[in-house]
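One structure below.
As you look at this complex, bear in mind that one protein chain is not there, while each of the others sits in place.
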Amino acid sequence: MQFASDNAGPAHPAILDAIARANDGHQRAYGSESAMEQLRDRIREIFEAPEAEVHLVATGTAANSLILGCMARPWDAIFCSEHAHIEHDEGNAPEFYTGGAKLSLVPAPDGRMSAADLERVIGTPGARSFHNAQPGPISITQVTETGSVHSLDQIRAIGDLARARGQRVHMDGARFANALMALGCTPAEMTWKAGVDALSFGGTKNGCLGVEAAVFFDPALAQEFELRRKRGGHLFSKHRFLSAQMQAYLADDLWRDLATRANAACAQLVAGLDAHSEAEILYPAEANLVFVTLPRATCRRLIEGGADFYVMDGDPMQGAPETRLTARLVCDWSLGEARVAQFLSLLD
Amino acid sequence: MQFASDNAGPAHPAILDAIARANDGHQRAYGSESAMEQLRDRIREIFEAPEAEVHLVATGTAANSLILGCMARPWDAIFCSEHAHIEHDEGNAPEFYTGGAKLSLVPAPDGRMSAADLERVIGTPGARSFHNAQPGPISITQVTETGSVHSLDQIRAIGDLARARGQRVHMDGARFANALMALGCTPAEMTWKAGVDALSFGGTKNGCLGVEAAVFFDPALAQEFELRRKRGGHLFSKHRFLSAQMQAYLADDLWRDLATRANAACAQLVAGLDAHSEAEILYPAEANLVFVTLPRATCRRLIEGGADFYVMDGDPMQGAPETRLTARLVCDWSLGEARVAQFLSLLD
Amino acid sequence: MQFASDNAGPAHPAILDAIARANDGHQRAYGSESAMEQLRDRIREIFEAPEAEVHLVATGTAANSLILGCMARPWDAIFCSEHAHIEHDEGNAPEFYTGGAKLSLVPAPDGRMSAADLERVIGTPGARSFHNAQPGPISITQVTETGSVHSLDQIRAIGDLARARGQRVHMDGARFANALMALGCTPAEMTWKAGVDALSFGGTKNGCLGVEAAVFFDPALAQEFELRRKRGGHLFSKHRFLSAQMQAYLADDLWRDLATRANAACAQLVAGLDAHSEAEILYPAEANLVFVTLPRATCRRLIEGGADFYVMDGDPMQGAPETRLTARLVCDWSLGEARVAQFLSLLD
Partner (left out) sequence: MQFASDNAGPAHPAILDAIARANDGHQRAYGSESAMEQLRDRIREIFEAPEAEVHLVATGTAANSLILGCMARPWDAIFCSEHAHIEHDEGNAPEFYTGGAKLSLVPAPDGRMSAADLERVIGTPGARSFHNAQPGPISITQVTETGSVHSLDQIRAIGDLARARGQRVHMDGARFANALMALGCTPAEMTWKAGVDALSFGGTKNGCLGVEAAVFFDPALAQEFELRRKRGGHLFSKHRFLSAQMQAYLADDLWRDLATRANAACAQLVAGLDAHSEAEILYPAEANLVFVTLPRATCRRLIEGGADFYVMDGDPMQGAPETRLTARLVCDWSLGEARVAQFLSLLD
């Protein structure tokens, strides 16, 4: 019963098959393999964005940081939610890749920052002088780190604010497919049509081995990307093994199917938790992860029963049994209905 | 007939099989999978270095730059050959990862820098003040970029100089196995026993998909590695797919066998070129690559006959047919005797 | 009636005289002039810190950033007040000089952060992994940006927390003398005896042309300072014009006298504001600056009467006359009783 992370799950067999098929003799290195051209076109098609620029890297931190490096100058502030992965979980990579830009945090009570709070943190137009960090890009995470999903209206409000201020919008889409399935909209609606300029389009958490696409809806922003990727050591020589993964991921709606499975497992889990008097769900759990508080004794019973998950604020095995602890439960594509049911049965 | 790069070649099937086997349900992420522990022990065993610290990344530029980041301070000079990959082919990644260290180039007529030339470039002990770049690590490439291989004596001379000066030695071993097979020595003899403190131990060019090990013979140098790797975006979440590759690479002497095949192909090629009046070999070709000058007409005939290789100094298809051009020919593990013979037959 | 900034005021004549006296023929460059040795000893004496390392730069941002560069690693978080100058007014210089460290903000309702709030932001010992920014130095500003002054107990509480956690403490003392006169303690009591490891000791705001001392009570922290200063372009060739300023500043208690004058002017101002029904003072004004809210009409009357000061949150000349605006009033050594009285007379 693995709820620790969608990073800990397996790759889908179709991804592995694609890698094996790509291992066909000599091919041009460094992203000039023909599959990359086909993939670029495919992503443009999916996003209804014929001008989009597309590049691949192997990790989400690389995608986020390289994109932000293209969008922010070293003296800028990047505006993001107080929960943002780029703030908390990337080891100062955004600061490294931007040459020292600052992350300015916006309150986000349920994981989503409102345009109003964002505007307050950015401040009055023109109020910043060269003493201050300059207004740089806005970065939103979709699915958020707390499991909530920005509505199209919320994204649009941020996009409108950015446009009015001459700022740009980045979306950290490590769980893009899960958000898309949650909203039931098109990829274009959730991105450039709502004001998103560049996207980290995740594959790793949703069934790939390790591949993320940097998708620039404004290709002008991508001008430095290849130079930055090389300088960051993120250009694969045997790049075909990245493009093969992403091709298979997007073929036959695999990416949507896997996200649907993960979201369904989470919905089953949420329903079970909701029905349980001891569990208190903390944020809207709209995709494939949920934060819930439980008494320590319950956490312990779950762990001893074979469940694996993160407890955010204390040791589940030691301390007063009634103390409430916060558990993060993540469902990946491979989890399945039976394991969720097994987990829920331990609750009772 | 692919002589363009060992980067353009396929992975060995055993590597792919290992990846498929590693895709077994949920596993701990970020390098804490049990296979990584086993691999670390295996590398320590191979190098007779029970204290060595070992980490994995996916590209050679990442390995070199992260290691140099651990060894050099931002105000240092890194001393390397005038041909060095870190100087010419990594898009300023070493400067990026060191926070702006300078690469100071040492003449290397046949690809190898002598300890004497190195000493001249470093300068008199104590002569550098805070106005100048400080004496930082020395980086040597083994196999060199020109195809020559440092003898153990040559490495030891550099190691001795470094030790005497309080400087450290890095080895860029993107083609480590090819050098090892060329010298017929042990991994320990070619590294720490000769004064090497840290090694980029390549897998990608010799049959892996994309994996390189950073091996620190002095574990004190590795203290910052994990923080630097995360900050660089080079920590894989599904790290098991890196450790699986490297485990398979080192199992059953696969790494040695593949290097032996590549070197043999190159030896066959060199023998053929040597016997040909039009070809002039430029540097000692001791491992799996050779630089040779040929008349443009010959280059063109080879290309039209189906050979793929880099011409370093001109367009092989246009210009005076008698002009001599420099070709770089790289043999990978998969090339094979027949293709080399076919290539040589085109020469006649 | 200049209340805009102590940066806008004149240098004291004794400082100019010292510069003229230092202009005596040829002298050794780059900080090796004999006056620097004398100054270093003098500062050690004043701080009762015979081991302290002392260096000079020309700006406060340089002092803060170079010191933080010595104290923080690129993957660290620096903890500071939400009002901190290093966060808001240094154009990302701390991020630049640390190679991308992150500033983590601590609530500070009156300008001072409490040890308890600081502890909450740092988090549980050991809770941060390599995914997160590491616990780096704590930086406090004395006088704070809001005009309050940390008590010795408050500094000690932060120093104790730092010591317990293995973190270090930096003090931004751009207005050090003003704080010292406010507290009536010794320089040692306000710094190393309370747990401060390194100090930006300001001269510029208190009567110098442009000089700040970096004072390292733990000399081990200063090991890289000279290399970092040179690399930052902050090493003066004609360094004697820096040491001369600081020598004159510290001679005959000039630094204390000038701070006393500035603080007295501010006390007079605060007393006048306190007595005025329209004025609401926002923070404890314990040194030489005060934040006060006033109706726009009053702000406008002051400005039209010849007062110069910053209005933080709106245009004082346009808008509803009754709207309250926040004014920052800074008193420098040269302001004098008469000008403060003139200012207060405009209030009535």
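Letters A, B and C mark the chains in the order given here, with residues in each chain numbered from 1 onward.
The working rule: a contact is a pair of C-beta atoms (placed from the backbone, for glycine too) under 8 Å apart; a residue touches a chain by one contact, two chains touch by 3 or more.
Everything quoted here is computed from the prediction, not taken from an experiment.
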With touch as defined up top, name the shown chains that contact the chain not shown. A, B, C
The one residue from C:H234, C:R296 or C:R328 touching the chain left out of view is C:H234
Which listed residue (A:Q134, A:Q167, A:T204 or A:T293) would be found touching the missing chain in the intact complex? A:Q134
One chain isn't shown here. Among C:E90, C:E119 or C:D172, which residue touches it? C:E90
For subunit B, which residues lie in contact with the unshown chain of the complex? 74-76, 87-92, 95-96, 98-103, 105, 130-133
Take the complete complex as the reference. Which residues in subunit A touch the chain that isn't displayed? 30, 73-75, 99-100, 130-131, 134, 224, 226-228, 230-231, 235
By the contact criterion defined above, which parts of subunit C meet the unshown chain? Give residue numbers in ascending order. 2, 4-5, 7-11, 13, 16, 19-20, 23-30, 57-66, 90-93, 96-97, 204-205, 209-210, 227, 230-238, 241, 308, 332, 334
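Just so we're on the same page, only the chains that are shown with their structure count from here on.
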Farthest chain from subunit C, going by the mean of C-alpha atoms per chain? B
Centre-most chain, if every chain is reduced to its averaged C-alpha atoms: A
How many angstrom lie between the CA centroids of subunit A and subunit C, rounded to a whole number? 41
Calculate how many whole Å lie between the centre of subunit A and the centre of subunit B, each centre taken as the average of the chain's C-alpha atoms. 34
Between subunit B and subunit C, what's the gap in Å when you average each chain's C-alpha atoms? 51
Subunit A residues counted as touching two or more neighbouring chains: 90-92, 96
